[in-house]
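Dropping the structure in here first, questions after.
What you see is the complex with one protein chain gone and the rest in place.
For chain A:
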């Protein structure tokens, strides 16, 4: 493990790199302040080396919190792992302050082991492994009170010091927003010589207050030149279990994801209903992808679109 960057690190790509007071005493100050050096994070080469056997990388993004990024990540991973038993899937949870994957994957309380080739991710299934900061915390109450540079350092370690091995697809579950975690993961994963090095999926819910933030995230991807596979609309419509009446809990007053996708010129991959059974299974970490229901039917279509977007 390397020493973390100083608390008020201006960021290695910043123009003040190596020159502000926080840089005094940092072991990298001479590298950062050298005007002749190209300002590239040395971690990028390490990440590329560590992930050389990972075929595809998929970011699960949304500007908005609580729309189901983590749930969708879990559902997609489990459905894909079931449909492609000969392929290997990895999940990396880069939500540092609010990791949800350990619970959703039924791996609460598991530990990460250190081996000669780095941290071993936690095995969820024969062909699914997971890494999350949740595995490094002593208790669910432990808070990660970190500013950006420390979060970035952690994400770099997750990418470069975890023994991911051979993976057909690495899914990266992200926190809401367009800030440190997003910029870091994009800068580490994006290979300018191969535009298909990383793709993104956007998750939203149907109401305008969520779409508002999701549009910002789509524009983030466009600015960063990350190809968007498409948008998944979650929590769209709720069917009462008693009378079968359908209600719009989060009403799509502005046309929902479909209208937003048309406006932003990105594909809509499909919609997942609001199903209390899914919420319950997520809390318990159970796999429901073998059950036939409206959610798994929708997943089938979404997953085949995702897989056909690669290669």
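Operating definition for what follows: a contact is a pair of C-beta atoms (placed from the backbone, for glycine too) under 8 Å apart; a residue touches a chain by one contact, two chains touch by 3 or more; residues count from 1.
Convention: contacts and distances are computed from a predicted model.
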Exercise. Under which of the names "Cytosolic Fe-S cluster assembly factor Nubp2 homolog", "DNA replication complex GINS protein SLD5", "Vacuolar protein sorting-associated protein 33B" or "Heat shock cognate 70 kDa protein 1" is the non-displayed chain listed in UniProt?
Worked result: "Cytosolic Fe-S cluster assembly factor Nubp2 homolog"
Exercise. So which of A:19, A:178, A:197 or A:293 would be touching the chain we can't see?
Worked result: A:178
Seminar exercise, completed: Only one of A:23, A:50 or A:67 touches the unshown chain, namely A:67
Exercise. For chain A, which residues lie in contact with the unshown chain of the complex?
Worked result: 8, 10-11, 63-67, 70-71, 96-98, 100, 103-104, 140-149, 151, 175-180, 182-183, 205, 207-210, 212-213, 215-220, 223, 238, 240-243, 245, 247-251, 264, 274, 276, 279-280, 282-283
